[in-house]
Structures are given as structure tokens and as C-alpha cells.
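The other protein chains are all here in position, but one chain of the complex has been omitted.
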């Protein structure tokens, strides 16, 4: 029996989260930094269901040890989650520009949007050097590399 | 559709966790403090399935606003979890002594035991004052209060 | 003896952080979400040295209970911190537009810029309702409210 990794839809992924004590702060709602953990779970499970595994990447399955690293985030906090709340994290298929893969992500409680985010991730070696996305990884992600030379 | 809260067995509860980036540290394995979050999820979901909700407790469903607070932990770290690992958290029905409710909890990866813990929780008011477990809460938990006067 | 709250400069604030186990992840560097904690420490200490205290705000020192809440972040991760690193968090005086106060923040290691962020914070009541910044708070912050009606 495998741990639930959410649901793969055509072009996007959904995953549920529960709010526990550790996510909240004394103001009574979820601490803003904890949403980043929820977003990371969403991206990780999305790529997991596409056959991409962090441990295999770290072990060099794409030729050398690699890990995803967040390069840029824009995040709008539009509502506040509370203890015991049930949230849905939706992650849309990323777009690749040069070395940068950008996902759009949204956290909702029922029909209410709590968080909207653009998250750009790059590939780095254990020494922190950036790497181009390998072809096999691009194919697994189902993204089309932009034709422009940039980034 | 409700967020998975694990499985209620007679006298215990099981719940699964996945290891994400945020749980690990630079030594390559899960940071010891993060297991406490997994344990808290296990206790919270166990009591949730018994009909006990943190938000209702905070709203005074037992007569005054109450929250669980950890009073003592003994925790043995016997193995190390890694990124992407699938873990099971098992929580056994607590035993009540005076003001103190003690759960035994175990985190396993397959048949391997990674963490064993005894966790004692008390009830506190928002001002931090300890409270006796209300009868309704004791009944929901299915624990027998010890006959001794103590604690 | 008071806990070090950093240094107040004219128009900005600096504060130091050390990288511990808990901040890193298995990729060997600081987990991206942990920088948000460092940024929050910087903003909190900046306003603390201006005489603004979270506990006094929560206790209603501005007329009703209030807390800061992050409304939007843009954050660029330009370098990676490692265990034991010594970092400096610089926070520039915020600018106020309607209900929104925006700080610029930067995390450096020596002369190297690791993180650049724009962080917009609003005031909320315990029920999550937004509030205008009280005059006394604006004066303590040393910001000029924008003349435009907006936000």
C-alpha cells in the first residue's frame, strides 16, 4: 500500500492537506511559511506521479546527482487556513524557459482561494551548480522547452 | 471528499506519511525534530476519528476553550528515514493518570522500526492552566481514568 | 540582558542568523522555506526596535487585538546557504499603500547576495479581518501613508 500522492489530471495535479498544530501560529491561523511546505508537497507528488523521484535524481539517474531548487516565488496570501482545515493544492504543468521551470500553484479550501503562487525551480548539482533539464526529465514532465536561447 | 485521517483499529490507529524535502537535513536523513510533527499528526488523526476536534475544543465544546499540550516525551530514534520514504505512524490508545494522558507511538518503514515514543499530553486553557479531562472526552477516548488520586 | 534584536540604522535594520541543522535539507543547503523564517525575524526585530511588540498588539494596544499577516511575497533565491553559515538579514523601511506595508529584504553571506525579497504585510484582527494601520503605528514605523485613495 502506497502513500497517497494525490491525483494526476491532464496538465495538472491535485493533492489534499490537513492543517495540524505545527502549521498554525499564535495569531490563530496558518503561518505563512508553512504554505510553502504544502506547495512543495504538491510539486513533489506531481512529478512523482510523472515518474520523477528525488532519491533517484540524487543517486544520479539523469547522469549526475541532481536536485530541484526553488529559484523564485511570487506568492499571494488571499485567505487564512485554520487548525483542522482541509485544503486542496493544485499544481499546473510547468513551463520551461532555459534553465527555469515555472509552476502555477493554488491552495483552496472548498471554493475559497487561499494562496496563489508562481514557483520557478531549477536543477542543481550537490555543489550548487545549475544544470540544463535533461531531455528525459523534460519528456517526463511533458513540457516543451522554449525555443528562445535565453535564461 | 475528506482528507485521509488514517485508519482506526480497535485500540490503536495507523496513518501514513511521506518524507518531503522540508523534513530532511543536510546529513541526508530526516531531522529528528520533524518526527514530532509526524507523531502529532498521528495523535490528532486518532482523536479526530474518535470525534474529538481541536477547533471545537478551542471553541469551548467541553465547557471552556481547551487545547492539548505535550507534557513529556520519551523518544528513541532507532533508524533514519530518507527523502521519498513512506512511513507508518502507529498510535496506541492512551492511558489516563490524573491530568495526564500517555500515548505510545511508533514510526515504521515497512517492518523496520525508526522511532518509538511515549507522549504524555495534558489539557490546558488559553491562559495555560491545566484542566482535568472532561468525562465526555474520556469516553470519546475510550480510556479508563486511574483510580488513584494522584497527578 | 536582552536578547540581541539586531541593529537599527537610519531607514533600515540588520540582523544576523546562523544556519543550523533544522534549516538545511538533504540537498545539502538551506531549505527555501526556512529563509522566510529568517525574513520574519528581521521584520519582527526591526519593528521591535521601533517600539512595536507583537504581544502588545495582540493585547489590543492599538485599540483592538491586531497581528501582522503576510499578504504577498516576491522572493528571489540567488545563492544557497550551508550549515554553520553566518548570514545577515537587511530590512529596509517599508512603504505604505492603503492597507499594505511593503518591506524590501535581503539575505547576504559576506558580500554575496543569497535572497532578495519584497514582503507586503497587512494588519488583521483575530477573526482575520483587515484593518487600516493606526496612526500611532504609522508614526512608529516612520512611513508616510500614500496620498492615493487606493488599496
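When the chains are written out, they are named A, B and C in that same order, and each has its own residue count from 1.
Keep in mind that, in the parts below, contacts are C-beta pairs under 8 Å (C-beta built on N, C-alpha and C of every residue); 3 or more make two chains touch, one makes a residue touch a chain.
Since the structure is predicted, the reported quantities are computational estimates derived from the model, not experimental observations.
> For the chain not shown, which residue from C:82, C:104 or C:131 touches it across the whole complex?
Of all options in C:82, C:104 or C:131, contact with the hidden chain holds for C:82.
> Can you work out which residue in B:8, B:50, B:80 or B:138 touches the chain that's missing from view?
Considering all chains, including the one not shown, the answer is B:80.
> From the list A:39, A:52, A:66 or A:83, which touches the chain that is not on show?
A:83
> Going by the touch rule given at the top, which residues of chain A touch the chain that is not shown?
Answer for chain A: residues 21-22, 24-29, 31, 33, 82-83 touch the chain left out.
> Identify the residues of chain C touching the omitted chain, counting contacts across the whole complex.
Residues touching the hidden chain, for chain C, are 1-5, 16-18, 20-22, 37, 40-41, 44-45, 48, 53-55, 58, 82-84, 86.
> Residue by residue, what part of chain B touches the chain that was omitted?
Interface residues of chain B facing the absent chain: 26-29, 32-34, 36-37, 40, 58, 67, 69-77, 79-80, 124, 126, 128.
Just so it is clear, only the chains that are shown with their structure count from here on.
> Taking each chain's centre as the mean of its Cα atoms, which chain lies farthest from chain A?
For chain A, the chain whose C-alpha mean is farthest off is B.
> I want to confirm something about chain A and chain C. Since they are copies of the same sequence, is their interface symmetric in residue numbering (over half shared, so same) or not (under half, so different)?
Same; most numbers are used by both chain A and chain C.
> Please work out the Cα centroid separation of chain A and chain B, and write it as a whole number of Å.
From the centre of chain A to the centre of chain B is 28 Å.
> Measure off the straight-line distance from the CA centroid of chain B to the CA centroid of chain C, and report it in whole Å.
Chain centroid spacing, chain B to chain C, equals 33 Å.
> Rounded to the nearest whole Å, what is the centre-to-centre distance of chain A and chain C, using the mean of the C-alpha atoms as each centre?
Centre-to-centre distance between chain A and chain C: 25 Å.
> On chain A, where are the residues touching two or more other chains?
Answer for chain A, listing residues that touch two or more other chains: 37, 40, 54, 58.
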